[in-house]
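What follows is part of the complex, with its chains left where they were.
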């Protein structure tokens, strides 16, 4: 009898249900194997998983968000999945991007992603109309103007700025759009974030905040606050991944909002961030083949489609977007981004070991300082550049 | 005491020498058990604490002399005092110390004073006491996550009433979220913590109040004491041991307690609510630098020890009974 | 100094009635001693006067002010608690000086008065101690000291000397008398010690079972107890009581005057008013009654001789000086006729008309 | 009782006023909790600042009670909290008694050690603790939580009990022992009944501490069967949304046992237990 332990980290009750059903399928077709699902609350998942692993209570299969992958892979904790992918019957349909992301940490596939998060812009149709904005903005300039107009309404704001946890994406997107480049490091290994274009991008967000186009307390807003700010009708624009759609669709009539691509910068391009999460196998597992079988089961096209819908990501197997589910107005924004060359998905350098700290702490604190006017955009950019350049060099050295 | 002759019963007692020595042994055995008795009572506590906390604590402190990351057993190594040296140049650390001080001071002082007031009120007779007592104690039973979320909610002008009330009272110029204001943000978690902590002092002090003999107040009445004098000269001295212990522990807990801050402000905006323990948390689990985090924790521990020592000294001086 | 009036005061704890119909009017500067058996309500009465115990019914006046609802601290009364009620967290010195401290008396004055009290009470070596490091008697003296440093309208003493040795007690008693003279403060004093009661009191109040039995000067109470209870309660050893019917009619004729002979049912005679008739003395009528010696208590200056009159009736004779007599010996005793007390069947005293 | 009318009246008004303030302060967040749990999802934000929603729903409660594992979490929490409260109180009573009644070598050292346990952020030592429990095979058991909570709560409970013991005249114990009682009998029959307010307070604290503890519960428990309710609450905070309604409903439900517990213990918070015991 084999027992597998599967750890789910981005937990929600509905999602756990789906996972359970899929696992039950697997158990049925693999008699003798039982799978224990451990669902960690997302807010504390990192600490808990780290403690479990450090404490020797290592699971077999784990849900792996992009930001953790480099860390676990770098510590040699994850199994190399290259061979398995090669021999997998569905291996062929894995998209180019999927594989790139699987291999993000050190060029080897340490996970099978189950879906992408891609940023696009939600907007509140009613608010725009009230503010007299005729059509949704396409460029950063239009966006700024529209946001300013909405902010004139009493108690309303243009943009749901995410100044708190997880706000890095917006800064990076803005910097890239203004800079007209999606590269984080130049050929010399220097971070591009303090290039003049990028600094302008940072300044762009700071201005939005200072001009009152974002609520005062949005300096501290995280995911829940911005989403709530959006569906409560406090602010008109929200840049978010498809997963936010779940929460928003539940609380807002479909006709009240829509999703558009991210505004393009002066160079006519936008760089919506793209992220992923996937499944990994721990190196220490005693049941590698069963674990892989489970992983393969979860990632097969049918299951992946169900899963992707449930959790609000874009599926990994090519051709899945043809599904009628994705043909709605709400999904239009994301698929436009995917299919137009104006939009170049931006992959954050989460392969850097210090990136987690950078995103969650360093960038967070310094960007708040910038929003509050304690430091200038240039100082902010320099600070980031310094850290990123050093991390990049470390990473480079290991390759 | 070793000389057996000193234990001879008087001459008229029947043959004392004969049965004296076994008795003496029995006496010694007893004195051993006398000596061991307190340890016996303490042993379960010591065993539990030792195994579950003290041993891990020693390990935890030892991290501070190492370079150690949670997931990377191969990158550890002893580095002596390097982590501590780094503290001196760490601006964030200094900010966190300052914030810890204010955070702890405000929280402890206010919840102590309010708790004491509540305890005094509850120590009188009034209608509906049972219900009110149960109600005012309830905040203590709310998990900190839930209270943090609720208070964050209450402070949010979009979904909570507080900013509007505060603005109506003229305390705020306009209804905005103080959690987003770097000068006021710390007050959010402080209010939440006070709310949460009042019952702690109220209950302990109420229980202590109730063990003050009534005739102390009678004697003070006869001696002509006013209510205030009764309070300062009788009540407070009687409460002093309890106050010393609760204030000390609560201070330690609060200084170590980052849950509310973590959920309500995440240490922000711009580190304005960063306290040592939240800094320790981010250093350990975000920066993954366990060694450095442990060094910060050790500093916190030393500060707390110093504080406890001072308080214990004061207690010895003040508490006579 | 203030007069104290109690008018029809009563006190109940729930269903338990502890005091009833207490009428007592105490003059300014008077020294009242409260006596009565254990549990008769003395402490309760003191506590009511002090304001510590709500008054169930009746009215109380201190210096003409109606004080039923006045707070203790506004009454300006010093009290020695039966239970001492020392402040355990204060040194002896602070305990004694506490009331002065409260009143904002300055330090030097406080110190002076505490020193003076401590000297009187023999507590000087212990001023720095906490109460828990004192002996029982020392604690009681601290309790006493707490009252006597003050200069209140009235002093209430609840058995303040009960735990002191005889010598100290005598000394303290004299000090209290002195203090009373000096301050001419009103004092109410509870004691079980007859000597204290008799020597200190201007008037004694005898209580029983929540009632006042008699109020009067010591000599009045000793010489003319109003009833059987008072007669037996005061005087130690206690008065002998003899049922009239137990006496032969000739004896009754001799002892009880004719005009009250019918109403009297009991006769009383104090042990010290009985003489032993020497056996050499042959006249029969001299020995009023005869009994067998049960036991002799030697008290040094006196001896108590317990006689059995038959039918298990005991009779006590206080013999002045020592007496060697074996138990079982028959003894004849005679009464001092003028010191006889008479009681009716309700226990009220019946007085000879010519007295 | 003996106060004079006007000041008396003012004092009474002041007292009730102060009590009202306390109650209002204590209840406001709880009221908000209740309000949100009763508000239909669509109105939670649109009527955020209203004191009372325009429509009510019991759906959140229904789904928490009937369609989630919360009742199981509650059961676990109650088991753990009661177990911890009882064991901690026992252990701490013994230790507090030793502190109160004996002078012995190493007392100060032990006090410092007990204080130390409270001074170091638990987060920093959770990983060795985890290892210890893992090696004892106690992970994912309620026992592990009871042990951990007991260990962590014992120091405080000990100090608390000590100060209550200190308030009881030693004479009483001595009397019991001359009456032939063993120390334990004296403790059980004489000291305990007099420490009831202290015991009640200690029980109350430890119970609620265990009831709302999160870190150990999160770290030591992974399986759904042994999860306690605070961890359960966390599951409402997912990456993409917070289910406020259900979370608050669960929070409201979680207050009920604590409330009952407080009502239960407060009958022991009574005055003047030792009056009449000793003279002097």
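The first chain written gets the first letter, and so on, giving A, B, C and D; residue counts start at 1 in each chain.
The criterion applied here is as follows: a residue touches a chain if its C-beta (ideal position, glycine included) is under 8 Å from a C-beta of that chain, and two chains touch if they have at least 3 such contacts.
Since the structure is predicted, the reported quantities are computational estimates derived from the model, not experimental observations.
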* List, for each labelled chain kind, its number of copies in the complete complex. => A x1, B x1, C x2, D x1
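As a working rule, only the chains that are shown with their structure count from here on.
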* Asked: Where the contacts of chain A and chain B overlap, which chains show up?
  -> D
* Structure fact -> Those chains that touch chain D and also touch chain A are B
* Asked: Looking at CA centres, what chain is most distant from chain D?
  -> C
* Between B-D and B-C, which chain pair is linked by more C-beta pairs in contact? -> B-D
* Between chain B and chain C, what is the gap in Å from one C-alpha centre to the other? -> 56
* To do: Determine the centre-to-centre distance between chain A and chain C, using the mean Cα coordinates as centres, and give it in whole Å.
  => 94
* Structure fact -> Note: chain C residues in touch with at least two other chains are 51, 71-72, 83, 86
* Counting only residues that touch at least 2 other chains, which ones in chain A make the list? -> 47, 51, 54, 228, 232
* Residues of chain C defined as touching chain B within the complex -> 47, 50-52, 71-73, 76-79, 81, 83, 85-91, 98-99, 101-103, 130, 132, 146
* Asked: Along chain D, where are the residues that touch chain A in the complex?
  -> 41-42, 44-46, 48, 68, 123, 126-127, 130-131, 134, 139, 218-219, 222-224, 231, 234-243
* Contact footprint of chain D on chain B as seen in their complex -> 35, 37-39, 41-42, 44-46, 48-49, 51-57, 59-61, 63, 70, 114, 117-118, 121, 123-124, 126, 130, 132-147, 149-151, 153-154, 156-161, 164, 195, 198-200, 203-204, 206-208, 210-211, 213-215, 241-242, 245-246, 248-249, 252-253, 256, 259, 277, 280-281, 284-285, 290, 293-294, 297, 300-301, 304-305, 308, 321
